[in-house]
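A single protein chain has been omitted from the complex, and every remaining protein chain is retained in its original position.
Chains: A, B, C, D, E and F, in written order; residue numbering restarts at 1 for each.
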Amino acid sequence: MQGQNQQQAYDRGITIFSPDGRLYQVEYAREAVKRGTASIGVRTADGVVLAVDKRIRSPLMERDSVEKIHKADDHIGIASAGHVADARQLIDFARRRAQVNELRYGEPIAVETLTKEVTDYIQQYTQVGGARPFGVALIIAGIANGEPKLYETDPSGTPYEWKALAVGADRSDIRDYLEAHYEEGMDLDAGVELALSALASVNDDSLEPEGIGLATISVDDQQFHEHDIDERKAYLEQFELLASGDEEIDEPEDDGEQ
Amino acid sequence: MQGQNQQQAYDRGITIFSPDGRLYQVEYAREAVKRGTASIGVRTADGVVLAVDKRIRSPLMERDSVEKIHKADDHIGIASAGHVADARQLIDFARRRAQVNELRYGEPIAVETLTKEVTDYIQQYTQVGGARPFGVALIIAGIANGEPKLYETDPSGTPYEWKALAVGADRSDIRDYLEAHYEEGMDLDAGVELALSALASVNDDSLEPEGIGLATISVDDQQFHEHDIDERKAYLEQFELLASGDEEIDEPEDDGEQ
Amino acid sequence: MQGQNQQQAYDRGITIFSPDGRLYQVEYAREAVKRGTASIGVRTADGVVLAVDKRIRSPLMERDSVEKIHKADDHIGIASAGHVADARQLIDFARRRAQVNELRYGEPIAVETLTKEVTDYIQQYTQVGGARPFGVALIIAGIANGEPKLYETDPSGTPYEWKALAVGADRSDIRDYLEAHYEEGMDLDAGVELALSALASVNDDSLEPEGIGLATISVDDQQFHEHDIDERKAYLEQFELLASGDEEIDEPEDDGEQ
Amino acid sequence: MQGQNQQQAYDRGITIFSPDGRLYQVEYAREAVKRGTASIGVRTADGVVLAVDKRIRSPLMERDSVEKIHKADDHIGIASAGHVADARQLIDFARRRAQVNELRYGEPIAVETLTKEVTDYIQQYTQVGGARPFGVALIIAGIANGEPKLYETDPSGTPYEWKALAVGADRSDIRDYLEAHYEEGMDLDAGVELALSALASVNDDSLEPEGIGLATISVDDQQFHEHDIDERKAYLEQFELLASGDEEIDEPEDDGEQ
Amino acid sequence: MQGQNQQQAYDRGITIFSPDGRLYQVEYAREAVKRGTASIGVRTADGVVLAVDKRIRSPLMERDSVEKIHKADDHIGIASAGHVADARQLIDFARRRAQVNELRYGEPIAVETLTKEVTDYIQQYTQVGGARPFGVALIIAGIANGEPKLYETDPSGTPYEWKALAVGADRSDIRDYLEAHYEEGMDLDAGVELALSALASVNDDSLEPEGIGLATISVDDQQFHEHDIDERKAYLEQFELLASGDEEIDEPEDDGEQ
Amino acid sequence: MQGQNQQQAYDRGITIFSPDGRLYQVEYAREAVKRGTASIGVRTADGVVLAVDKRIRSPLMERDSVEKIHKADDHIGIASAGHVADARQLIDFARRRAQVNELRYGEPIAVETLTKEVTDYIQQYTQVGGARPFGVALIIAGIANGEPKLYETDPSGTPYEWKALAVGADRSDIRDYLEAHYEEGMDLDAGVELALSALASVNDDSLEPEGIGLATISVDDQQFHEHDIDERKAYLEQFELLASGDEEIDEPEDDGEQ
Partner (left out) sequence: MQGQNQQQAYDRGITIFSPDGRLYQVEYAREAVKRGTASIGVRTADGVVLAVDKRIRSPLMERDSVEKIHKADDHIGIASAGHVADARQLIDFARRRAQVNELRYGEPIAVETLTKEVTDYIQQYTQVGGARPFGVALIIAGIANGEPKLYETDPSGTPYEWKALAVGADRSDIRDYLEAHYEEGMDLDAGVELALSALASVNDDSLEPEGIGLATISVDDQQFHEHDIDERKAYLEQFELLASGDEEIDEPEDDGEQ
């Protein structure tokens, strides 16, 4: 590991390697991801689950307008963590690619194909000069050939496939929770419970329906379904994760990450 | 938080991340916003309110020529805070997008759609090299499908939806005031009162009609209406916010922010 | 305010923000304006007045060739202060815009419209890399819809509307004079007297006809009229501002500002 | 801007030589290769073998989604080590070149030809400014004119031909192992044994079938064949390299190399 | 005036302002002008005079090949001082503009028009990045509408009109001489005497015909006339400025200025 | 020679001169050449000889794949030393130019013509920004008009013609050997002996056939002929230069030079 001075030398150049073969700008973009609130994905036998933590700066801010879960296509949803404005660019890119695939081949895009088109796009911003990397991680979830699929894209442009994962703040703690509680073959409701309880594990074991986002895509109908506040509340009650109710505002710095 | 020397290293590069994942140029652009006078937006059950503080350098300057409230479309108004010349660019962009939408789809642009076109445009200036970010925040207010809507754009290109918000100088104090006094379901006049009294709360609890701007868009007629000096004076009298009258000039530095 | 070292870091980059949200290059361009001699604009009930101080380096230099007052269109005049070569670019731009408006719409361009086209042009040079800002301020004066109009453009690209203003050297002192003596409703001759006496107030209360420029646009004929040396001398005699006559050469540094 | 790019060290300039004639950026890219897990290639009398170590960050990550072995054409496989996102770019390039060759000449591309097209492409990124080198090494294996062929590409864009080689982590130790055990004329199964035992030599002499990738291309059918987990397990048992079974997670840093 | 360190910070950037509003690169270009030998222009009632000092590095250099006086059009001559190679670019530009004007409008270009086209061209090199300013000053002399005209262009791109002026080395001393001896209404021969005696005033009050250049354009024939060595010698004798004859070589540094 | 600090200042800019008129980037590229193994060219009365040292990193690397001798056209061969990937670019360029000449003029390209096209291409990379120089030297050998011809290209883009020369490592020692033993009028076999014994002189006076490359072009058939391992072994035996046989691996750093 290099000293402080030497490190400075490398991270100013957008797209160059440090002496130990690292791309600091990409690593700093990962820090931007960690500055966002957590997003979680869980793959089950009969569908995939996306659950996210939504942070607001004031009770006057509309939590619903904090978009961390996005519909990319009928059968694909994306959860993001990190720089919100960057996430919007990648979501737009993903939607356009899904539409192009539909138009060109007359069939829905495969989840893996979409993921890799997104990561190849991200990679360009880490190698060619004149722009910075994207400061956002995506969880891309969907159904392909009747199989639930769950992928991650990171700021380096690497695609990863997961059974269950977390990105954003508290990523390590949530991953530990997921590793301890993930069970092969569980059904979609168990997946929702795992995702929400994992999210709660870093929030004093309780969540408010307003403070989270939840979406599922089941193998059965292969339709992205974003759960409204009543559904979210019902789930939290069912899993005994509902917060006591006096809404608490996190008031983080105003910095464009979620 | 980094030390002074290290911070210098990052903020010179336009579009790169610091080791803790921040985009300093974007954060400095937020400081430019704070150098502008306050702009306030309030969403009520039957319309939206925009109220702004107008600073002048001399009694010889025409306060009316200080444009902080702009009509973007018949049903959408925008209030700005920060670098005036930058605000003009974004307002022009918004107006063109509204016109294009009208021409292409034959219907008025949705407030959220317009907001996100603006934020996507802003985001480009934070990722691609060769230009600096926009040093301005916008409050975009309007009616969509009969619903009052209130959005914020910040220099990172993130869209936020609010019930009531302030941007520019004294933002925190005004937000505290808004949070303490905002009431769900209030009518448009109550919204005007809230906006003006919030603005007065950081101006010795009184305002002059010449020193402010005020606009409303009601659900009823869905028409942007900018209130003239008589209307503004009447409101201030009605809400007991009218200043004693000897006009006071703020004489701030001459630096292009409002 | 930052220390000396830190300030250096920011002002080298053409288009980036400092940590306190300022654009140093724009502020330094304002210093270039201050290096120019004063230009004054006064709006009266029946017309607008432009008066300028002309500095020469030698009695052999033709004072008439020092162009600080420019005709932009039949009904619009522009006075400049700062970097002469930059001023010429903006004047040319303004003239072309006025012609284009005439050709396209068959009517003279509005003073406010012209001002904002100029400021939008100036703004580009403060945001996009590869060029420096314009080191010049303009006073744009004219008649629009029978109303006298008086605007300022500054190096940030902000448009301001004024009743009376000064740009360039001694701007603050002249502004104090204008604020103390400006009267609503005065006629054009009173406006000329105000402009010349304000200019004289920072020149030992006397002026030479060769050393100044003077133009008026009256509501009546809406024609830019630049006053020749005899007219200027007559005015100075009328207002008891005529200098004793032994021409004095200022011999400033030879640096391209006026 | 000029001054921005001129910085002190040599390795910050993308494409320039150091005083001793080295290209530091290329050497640092080699460090990125070493940060990836090992990939091994072995050439035998009747085919070529590719074996790779797959590192995962969590038992919840799908090891199969870690792509270190890629099919470039029916008769050519590629193993990679280093920056995953960069590897994907080169694999895509190689596949396109193979297709173009097929279309243009009606015959499969020669392994050496493909290798040199890839290295020429890599070289461009080391000489022309505006981008960084590729942080990945490839092992390109295939059959040409009935002969097994095994090549390496490195970040400088140099092609090398090998009998057996390793790239990525532990490269030197594995090379020592390969040099000690390689035998001319061995058959494909012996090549698989050599590749796996070499890989095991730096993993406590045992491997798990989930933790590796294996592919062969035999002279007989000239078809790239990637071995599934059952085949891999059978090989490991046959060569007494099978790990005891409690899966161990390496949990390396999350940095985009494999 | 800034300290040494701070000054360094600004003059490295080609086109940016210093904190006191100066463009150092333009000022340094003025120093390049001062490194050239003197050029003088004098306007009289019936024509204009250009006189220049020609410096040679060796008696073997052809003084006639040192071009400091150039014919721009039949009725316009240009004298230069400063960087010779830059002067050639501007002269070529001026000649092309004169030709274009002739072709387009069927009449000779006005001296003022030509001067301003040249200064606008120069200005571009002081605002847009990627090139340095021109290190040369021009004296543009000619007849327009029967009137003698005399202009200066400087490296900032500012046009000046003069009765008589000097650029290049010893500019201040020669200007003092010109101011002391210039007389309104003198004839062309008196103008030649003034120009030559001013030039002699900084050369021990004597000149050699080989060491100077001389051109006149009279109102009568409006033709640029460059005086040959016999004419120059005759003038020097007539004005008692002829040097004693043993040619003296200045042997300045070989640096491309004249 | 400059001190360390000053030297740093110049070699950072790709294409600029140092105060003593040197192009450091070009000189550093020459260091890259020296990092490669030696290549030798000898011109004799009846043909030209190319002999090269091939370095391998492991006995598992195919020495034959180390390309230091290249056929550029039927009658022209090229030996390289330095950065291998750069050499490939120049060889490709040379081959294309030879083909173009054949197509355009219907005759083989002259050796000198080809050399100068290559050096002009190299020169561009030393003057125009945005790329680094080529880190390779070439020996271009062939027959032109029945005459043996031998040229060198260096990283500055200078062409040199030689009777015999060496480039790469140990260049000076080999040159001394060549100068001491070169004889005018010797035949091709004597040239081969000189080249191989010169190469051996810096390798303990013995060579292995696997460790070298050898090519000749005779005046008789004007055909590039690369000698296979048997021919090379026969030559080494004939000249008593054959190494004792236990193959020795040099194991140099893995840095892309040959």
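Here is the rule we go by: a contact is a pair of C-beta atoms (placed from the backbone, for glycine too) under 8 Å apart; a residue touches a chain by one contact, two chains touch by 3 or more.
Everything numeric here is computed off the predicted structure, so don't read it as measured data.
Across E:Asp53, E:Asp86, E:Glu117 or E:Asp154, the single residue that touches the chain missing here is E:Asp86. Per the touch definition above, the residue from F:Gln99, F:Gln127 or F:Gln223 contacting the chain not shown is F:Gln127. The chain that is not drawn here is touched, among residues E:Gly41, E:Gly77, E:Pro133 or E:Gly191, by E:Pro133.
Residues 4, 7-8, 11-12, 14, 24-25, 28-35, 58-62, 64-66, 83-86, 88-89, 92, 125, 129-135, 254-257 of chain E touch the missing chain (whole complex, contact as defined above). Within chain F, the residues in touch with the undisplayed chain are 6, 9-10, 12-13, 15-23, 26-27, 30, 116, 119-120, 122-123, 126-130, 151, 154, 156-165, 175, 178-179, 182.
Here is the rule we go by: only the chains that are shown with their structure count from here on.
Centre to centre, using the average C-alpha position, chain A and chain D are separated by 30 Å.
Residue positions of chain D touching 2 or more other chains, listed in rising order: 1, 3-4, 7-8, 30, 129-130.
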